[in-house]
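A single protein chain has been removed from this complex, and every other one stays in its place.
Each chain carries a letter (A, B and C) given by its place in the written order, and its residues are counted from 1.
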Amino acid sequence: MSGLEELYKEIILDHYRNPRHRGELDCPPAHKTEGFNPLCGDEVSLTFLIEEGSIKELRIAGQGCSISQASASMMAAAIQEKSIEEVRDLTREFKAMMSIHEETMTNADQESASAAALTLGDLEALKGVVKFPVRIKCATLSWNTLLTGLDDLDT
Amino acid sequence: MSGLEELYKEIILDHYRNPRHRGELDCPPAHKTEGFNPLCGDEVSLTFLIEEGSIKELRIAGQGCSISQASASMMAAAIQEKSIEEVRDLTREFKAMMSIHEETMTNADQESASAAALTLGDLEALKGVVKFPVRIKCATLSWNTLLTGLDDLDT
Amino acid sequence: MTLPSDLKDRFPLLSQIVNGHEIVYLDSAASSQKPDCVIDAMNNYYETINANVHRGAYEIAAQATEEMEQARRRIASFIGCQSPHEVVFTKNATESFNLIARSWGGSNLSEGDAVLITDMEHHANIVPWQILSAEKGFEIRWLPLTPDGLLDLDQLDQLLDGVKMVSVTAMSNVLGTLNPVSEIAERAHAAGALVAVDGSQYVPHLPTDIQELQADLLCFTGHKMCGPTGIGVLWGREELLDSMPPFLGGGEMILDVRRDGFTPNELPHKFEAGTPPIAEIIGLGAAVDFLDSLGMENVRQHEIALTDYALRSLNDRYGDEIVIHGPSDPLQRGGVISLEYRDVHPHDLSQVLDQRGICIRAGHHCAKPLMKELGVVATSRASMYLYNDESDVDALVDSLESAGEMFAL
Partner (left out) sequence: MTLPSDLKDRFPLLSQIVNGHEIVYLDSAASSQKPDCVIDAMNNYYETINANVHRGAYEIAAQATEEMEQARRRIASFIGCQSPHEVVFTKNATESFNLIARSWGGSNLSEGDAVLITDMEHHANIVPWQILSAEKGFEIRWLPLTPDGLLDLDQLDQLLDGVKMVSVTAMSNVLGTLNPVSEIAERAHAAGALVAVDGSQYVPHLPTDIQELQADLLCFTGHKMCGPTGIGVLWGREELLDSMPPFLGGGEMILDVRRDGFTPNELPHKFEAGTPPIAEIIGLGAAVDFLDSLGMENVRQHEIALTDYALRSLNDRYGDEIVIHGPSDPLQRGGVISLEYRDVHPHDLSQVLDQRGICIRAGHHCAKPLMKELGVVATSRASMYLYNDESDVDALVDSLESAGEMFAL
């Protein structure tokens, strides 16, 4: 089962079995954003607290498969205390890693993905997902949902 | 060119080259009815005079191919002075001859087609059209148009 | 009579090797495999008579038209319809429902009216009504389910009040439930409503007779019944279809076009705008020939036996660790088995099965309102067809366990 092991790295299963930052924050002061994976029905609900342009805290609720749960859990761990700009950069970098086809990235995405000095760290474990294209949406669900939440702040 | 000769019998070409009953009658007292062949754009316009339940006179206008023109011309010759009921019977019989698939006829059509004692006479020459299914609409255009005209009388 | 035992040989895909295993295809509710004769029929069209239809006077165009119309007659007779012009070709069942909603609904529904659907409908029989309702302001009502996954007919009559259309699936693509369409139709008609039926999962698997169903409209889709993609069907009673305005506008569906307007063509062309899916219609014609040659009664018997075997095998082996949605009696359901195994997420379950060449579907199956009723976001669904056999079921049953080892929390 080498294919499976490439997808389900130990660290992913660990985040799946022991998800970090589960729960909900009170809104307000926290902001809430929700996302669906239209392919499987998975739902994620994020609540996050912004302080001085940084994500002070983020909590994850919702249901999903091991990949979407692990990705959300790893994302929460990675962005805590980061500035909104840093979070956006990291998101771009993560999505670039998850992107099978360059055409689907805008030029801006590509530039910043290569320019950003941020390291994905543990998130690199999710790289194997790219070989299973239907699961990419699982891995990016929480990231896209957070992006939408950040965009909503501006409006 | 045996296939062609089967389609374009001499009598058909004769009606095409020398169409009978061309023209238009004044409406009223005549009735007018128009039909299209949606496949090729051919148009036929019939004007006819009813007297005592019979078609006293019918005139044909419009444009079309040899088959549609000949069929109209032969129809006009065949129905002149016939009662509306006789015309309906003849139409059914003609359409039955033109019908490649029994399924497309209603039961009523089939019964009366076999029951009718009317003879198609010259019209039998159009039988070859059945082998060229796209041309069937050419052959039936004037007949269907007349039927619509007769139906309109009732309403 | 039973089905031939070498049926798998007729389906080229079923000899594929996937991840080192012979494929075990258990996703026919999403799309069926295609027999050689269907593929051949389309190739034959493209290679010998490819031409646009209903137009050209030349030989191959006439042959293409004749093959297409012959397919229409066969498909009509496959559902017990005497009048082939009542059979309208669409691109899939989804378009058929949109046609009904837009054409019939657009000219018959307004505020104060209601359409009754059910809690087990596919999105194809939900969203078109929602789009129209947002414009026209009529109400969409939902017939609920009983705890064992049947329609709750006790509530039908009272829900019918003010309803102009009942649109219901003949078989659920999630629960497998077979619904009593003719009984519903009788009660709906008595209340003055029309009845549209979603036959997408029914027509491929059971003998279908529109007289018996007593429906006014029936939608189904080619790719689930051994036919190609890109082809769907709408059957409707002639008077009803005649009374409905055109849906899509363009070539073929007109008698005349003038600057100031157009005159629609006769049935079925009125509803078939543009160049039709010619090869696909011919392919679907070959598919119903194939099904007819097997006998739909035999197909049904095969699936009852196989469903029975699958339900028993799963329950015997896994007991409390497994939940199977829908009716437990194989006579009340088709071979669609939605299950939850321990707390393994359907995505993970199907990924593990895939490593053994087993294809099942994980997701909401385009029935999100039903998922909500069931209290899940997704299920794992194994669905069977005429080419499946007990060895396929055994492979499924044997593999659940390893998914549990990896993912159960």
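In this text, contacts are C-beta pairs under 8 Å (C-beta built on N, C-alpha and C of every residue); 3 or more make two chains touch, one makes a residue touch a chain.
Everything quoted here is computed from the prediction, not taken from an experiment.
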Visible chains in contact with the missing one: A, B, C
Omitted-chain contact residue, chosen from C:L116, C:V195 or C:I360: C:I360
Touching the absent chain when the full complex is considered, from C:A279, C:L374 or C:V393: C:A279
Per the touch definition above, residue among C:K8, C:K164, C:R333 or C:H347 touching the missing chain: C:H347
Touching the absent chain when the full complex is considered, from C:G112, C:G261 or C:G375: C:G261
From C:T65, C:T221, C:T307 or C:S399, residue that would touch the chain that is not displayed: C:T221
Among C:T48, C:Q155 or C:S243, the residue in touch with the chain that has been omitted: C:T48
Residue numbers in chain C that touch the chain omitted from display: 12-13, 16, 18-19, 23, 27, 30-31, 33-34, 39, 42-43, 46-52, 55-61, 91-95, 97-98, 101, 122-124, 126-131, 134, 140, 142, 221, 223, 228-232, 246, 248-254, 256-259, 261-262, 273-280, 347, 350-351, 353-354, 357-363, 366, 368-369, 372
Contact footprint on chain B, counting only the chain that is left out: 1, 3-4, 7-8, 13, 16-17, 39-43, 63-67, 132, 135, 138
Positions on chain A contacted by the hidden chain, ascending: 36, 38-39, 101, 103-104, 132-135
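What we mean here is this: only the chains that are shown with their structure count from here on.
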Euclidean distance of C-alpha centroids - chain A vs chain B, Å: 72
For chain A paired with chain C, centre-to-centre distance based on mean C-alpha positions, whole Å: 36
Sites on chain B at which at least two other chains make contact: none
